[in-house]
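Apart from one protein chain that is not included, each protein chain of the complex appears where it belongs.
Take a look at chain A:
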Amino acid sequence: MSPLGQPMVGGSPWQGESEQTGDGFLSLRGVNVSDPADALLTLENVTKAFAGKDGTMTQILHPTTLTIGRDERIAIVGPSGSGKSTLLSLLGTLDMPTSGIVRYDGDDVTAMSEHRRSDLRAARIGFVFQQFHLIASVSALENVMIGLQYTALPRAERRDRAATALEQVGLGHRLRHRPSQLSGGEQQRVAIARALVKQPDIIFADEPTGALDTDTGHTILNLLFDAADSGASLVVVTHDPNVAARFPRRLHIRDGMVREMTGETTTESPQSDGIGQLPLTEDAERTATTREEDNHA
């Protein structure tokens, strides 16, 4: 059961789970994962551990194998501290795994130089953050242009594309406004425009609605879906079950263990984080535990 041999979904920890539930991968993911050509991003036995002050390693992410296809809509849910953001960083090539391989479009990201990874992010990956991360001293237009600063596009072209992107998110009339002159929702829309201006293959959003009220959050989520409709995958980290419920594929992460979620009713789950959770297979648990012991050893 080599994960390399099954680049799509296969491998632990949820390989057994799928067999156990008798649920096909296809129905789980809403994408034809059996076709490797559709894989945009794959994690193969990826782990992440951080060294503590006393030298011991703390496992943040247990061995994880998963595939993200093109045009997929994925929510990563889980309680705070569960490793959601770490997983997002690994998927977004912002961080390198402790072990395992991350492949983007078939290329081994972990083997790439820092420079090539940066080029990859510059050209093909969009990010949206909870705190917007806008530069306060420049206009909305300039902020969106920064999304293209590390590409080879000339400035005039960047300006045109940034204006178009801002119009796309409904801020065509606010190009010259600075972040301080915009509401929270508008600021997040600028951030979304900054992510989609490069026409990315995939957009990662880390709690994009976390700092916004429910209505605004709903609008922002719609915008993200619209942005992704232009041909990008969308991966959203959220702790909000209502947000997660809108995604056809949901990954649940808890204590560094990633599991696929099935079923539509997430809010009624008895779990403390309010998100439905599937039981782990013994196999998966054993794998995780073994790795943890390895690391401690």
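The rule we apply is simple: contacts are C-beta pairs under 8 Å (C-beta built on N, C-alpha and C of every residue); 3 or more make two chains touch, one makes a residue touch a chain; residues count from 1.
FYI, contacts and distances are computed from a predicted model.
Of the names listed as "Putative ABC transporter permease", "von Willebrand factor type A domain-containing protein", "NADH-quinone oxidoreductase subunit H" or "Acyl-CoA dehydrogenase family protein", the one that matches the UniProt record for the absent chain is "Putative ABC transporter permease".
Of the candidate positions A:G92, A:G185, A:P241 or A:G256, contact with the unshown chain belongs to A:G92. From the set A:P154, A:G172, A:G231 or A:P248, the residue in touch with the chain omitted from the display is A:P154, counting the whole complex.
Residue-wise, the contact with the chain that is not shown comes from A:Q131, picked out of A:T56, A:Q131 or A:N222.
In the full complex, chain A touches the omitted chain through residues 85-86, 89, 92, 94-95, 114-115, 118-123, 127, 129, 131, 133, 135-138, 142, 146-147, 149-152, 154-155, 194.
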